[in-house]
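Below: one structure in structure tokens.
Omission of a single protein chain aside, the complex is shown with its protein chains in their original locations.
Then we have chain A:
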Amino acid sequence: MINYFKYIGKYFIMLKEVFKRPQKGSIFRESIFKEIEDLGINSIGIVAFISFFVGGVVVIQTALNLDNPITPKYLIGYASRESLILEFSPTLISIILAGKVGSYITSSIGTMRVTEQIDALEVMGINSLNYLVLPKIIANVFFYPFVIIISIWLGIFGGWVAGNLTGLVSSADYIMGIRSEFEPFHLVYSMIKTSVFAFVIATIPAYQGFYVKGGAIEVGKASTRAVVWTSIVIIVLNYFLTQMLLGK
């Protein structure tokens, strides 16, 4: 148990180093754009694919569970929209990104550690944590909300396609459902969650990679640990954020 407190303490000490003023603005900006491409733009494909099909599955399952003739069909669209905005896109996609992006961050930083590239930065007088991790945090926190908006949109679109192809819900009913009783705060809640999860996806894997010791096998183990812990922290934070932001 005492070890967990040690890790948490070390994580916050790492964050203190990360959030120092970057040594050179032009290099920092360059790094942010590179990270946006590596961590954000390169994730859009998988996010789009998963969101489209899961949107379809959500509509089919909701339609099959709302088979009472009294229940209006537009509720299928409404329920699908709400589940995509509130939970599926911000949380499930974040867990998928914890796997894809988290393992990438840990293995790239971990490899730099075991091949002494981080030592090379330190010897030059560069704050390696700030140089390597801060651009990743900024890229994640500011770009992931866009990824999640794409996910929500494609999920809803996938639902519409599935509803039409299966004949479970008409286009008119579905569109009416997704437009009815829209609560803008739910979108705000979704974006807040996304930004918090994006921070976690950047920092926990960076921590695991930065402090890795050994060689290739240890980097692999650190990547696995990073994905596991990032997913756990996302699930726990999801509960507390929901309680704080939506709980009465």
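Keep this in mind: a contact is a pair of C-beta atoms (placed from the backbone, for glycine too) under 8 Å apart; a residue touches a chain by one contact, two chains touch by 3 or more; residues count from 1.
Convention: contacts and distances are computed from a predicted model.
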Quiz item: UniProt name of the unshown chain, from "ATP-binding cassette domain-containing protein", "Allophanate hydrolase", "Cytochrome c-type biogenesis protein CcsB" or "ABC transporter permease"?
Solution: "ATP-binding cassette domain-containing protein"
Practice problem: With the full complex in mind, choose from A:M1, A:I70 or A:M124 the residue touching the hidden chain. | Solution: A:M124
Quiz item: If the missing chain were put back, which residues of chain A would it touch?
Solution: 23-24, 27, 111, 115-117, 119-120, 122-126
